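With one protein chain withheld, the remaining protein chains of the complex are depicted in position.
All chains are identified by letter, namely A and B, in their written order; residue positions are counted from 1 within each chain.
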Amino acid sequence: MSRPLINRSPMPGLGLSVGVTLTMLSLVVLLPIGALLMKGASFGLPEVWAVVNTERTWAALFLSFRISLYAALFNLVFGIVLAWVLVRYDFPGRRIIDAAVDLPFALPTAVAGIALTTLYAPNGFFGQFAKELGFRIAYTQWGILIALIFVGLPFVTRTVQPVIEEIEREVEEASATLGASRAYTLRRVILPMLAPAALTGFALALARSVGEYGSVIFIAGNIPLKTEIAPLLIVIRLEEFDYNGAASIGISMLAISFFMLLVINAVQIFSRRRIGHV
Amino acid sequence: MSDTPAPQFRPANFRPVTTESPLTRWLLIASVVVVLSVLLFAPLIVVFAEALKDGVIEALASLGNRDARSAVLLTLMVTALALPLNAVFGVAAAWLITKFDFRGKAFLITLIDLPFSVSPVVAGLCLVLLFGTNSLFGGWMVAQGYPIIFAVPGIILATLFVTFPFVARELIPVMIEQGKVEEEAALTLGAGGWRVFFTVTLPNIRWALLYGVLLCNARAMGEFGAVAVVSGKIRGQTATMPITIEMLYNEYLSVAAFTMAALLALLALVTLVLKTLLEWRYADQLAATHRH
Partner (left out) sequence: MQIEIDEISKEFGATAALRPVSLSIPSGALVALLGPSGSGKTTLLRILGGLEFPNSGRVLFDGVDATGLTVQERRAGFVFQSYALFRHMTVFENIAYGLRARPRKSRPPEAEISRRVTKLLELIQLPDIGARYPTQLSGGQRQRVALARALAIEPRMLLLDEPFGALDARVRKELRQGLREIHDSTGLTTVFVTHDQDEAMELADLVVVMSMGQIEQIGRPADIRARPATQFVRDFISA
């Protein structure tokens, strides 16, 4: 039983909306990404692999992914706590905090980058305490972690918040009447209900962090093999006019993004099947 | 009605079953406030503190030169071009996706969302590969005297790329929720296509559209990674505000860098305030995720 490509509809504007959508999509997104893939294809897969399979590229890709993972894990836990506090508790300043959660979305990454660097540099407001304790935050992997936590902060909170609002109080009450302690209710009833949304937010934060550039390069120190992130390596290759090298790293990052998109979709389909909604 | 009030008593171990103990609550709130102070509020404060380190006059003076003005103008111009294009695309895509039934809809939505999961630097790289001097098309354009990369058109394209899904993402859930009965009613009453759109659809989606454009605007004015790759960073010509911040910062012109950063931070604050107002006032007309 094959479905027609488009079901006939009395709605006007089909041609125009198809035209605008596909033209813009192709020109702005698809053609450029296609150009990257074409570049990779003409360079040759073995050659792409040869570029990726160098110590410096591996280190950069691994660093980007590893610290992004730590940052996203922090944001997963903190984001759930933050969402819970914002929805369930009433305290002075709650509305301001709720509005401020989106600051990382609104504040340009370069601004965040120089601000965080100033704060966490060895002579900065927070950095000096670290210095007294004998370690540095800015210009080390700790600095990258802080920047990536910053950019990924809103994702989990914003996906989980509406789900917490939707939880029926009766479900929590039912758990209590069945003898469960509050902690058991939170662990066995609330957390599983939040899990799909939290995982979606986690994956979004991770995807954002892996590709992040602006807020990281100021605080990272950018030492090859140690604090050099993958997007920076692309910029360096481009400045050397090594287009093949840049494209190779770009393709591997695209592959990582694509993989994460797949995971997000799989999680959503899985949870939709189980609880009937995301 | 009794004359004496009934004795009020509640045992210490009683509290509503749907909340945590006061101690847990206090600890959670405190941890949230501490983390957000260190990670969100402190950076915001430091931007203004560093900008005003040598006084207001010094700060304003740093914006007085030609390069700074050119950066502000360039950012405004790029945004002014990118926003309407994105809004038109967003409305067209949302119309297509919510008013028609066709195969591959989910795939189309995934494609529209794609820029969210692509690194801005990779986005810039893609544009360089497509339109740079080394490419077929880019080389031809340069020969004609219209370079795209290391020029303003490239910056606009990069901005369009990174902000691509914003408006569509905001409109699609709202328009799905509203269904298409109102449009169908207008059609049966004899209204033409544009009339239906401007008199029925647009009034229904205007706040959601504004919300999407607002987010789009914040990102467009602040985009750094994608623009850094395609701009070429030519002072007075292709340096946007974020690019100028980087150049000033790397030259240790701290006050100048932070003053320009403060301008963008103000924009971010205004964006947050407007966004919050929209969420309070027009919650029912925005996508469900923003209603809290």
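Basically, contacts are C-beta pairs under 8 Å (C-beta built on N, C-alpha and C of every residue); 3 or more make two chains touch, one makes a residue touch a chain.
Since the model is a prediction, treat every value here as computed from it, not as a measurement.
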Residue among A:62, A:129 or A:184 that touches the chain left out of view: A:184
Among A:77, A:171, A:223 or A:262, which residue is in contact with the omitted chain in the full complex? A:171
Just the residue numbers, please: which parts of subunit A touch the chain that's not shown? 168, 170-171, 173-181, 184, 188-189, 192-193, 274-276
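Methods note: only the chains that are shown with their structure count from here on.
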Distance between chain centroids, defined by C-alpha means - subunit A, subunit B (Å): 15
Which subunit B residues qualify as touching subunit A in the complex? 17-21, 25, 28-29, 31-33, 35-36, 38-44, 46-47, 50, 85, 88-89, 92-93, 95-96, 99-103, 108, 110-123, 125-130, 132, 134-135, 157, 160-161, 164, 180, 183-184, 187, 192-193, 196-197, 215, 218-219, 221-225, 228-229, 241-243, 245-246, 249, 257-258, 261, 264-265, 267-269, 271-273, 275-276, 288-289, 291-292
Given the complex with subunit B, which residues does subunit A contribute to the contact? 3-7, 9-14, 16-18, 20-21, 24-25, 28-36, 38-39, 78, 81-82, 84-89, 91, 93, 95, 97-112, 114-116, 118-119, 125-126, 146, 149-150, 153, 158-159, 161-162, 165, 169, 172-173, 176, 182, 186, 204, 207-208, 210-214, 218, 230-232, 234-235, 238, 243, 246-247, 250, 253-254, 257-258, 260-261, 265
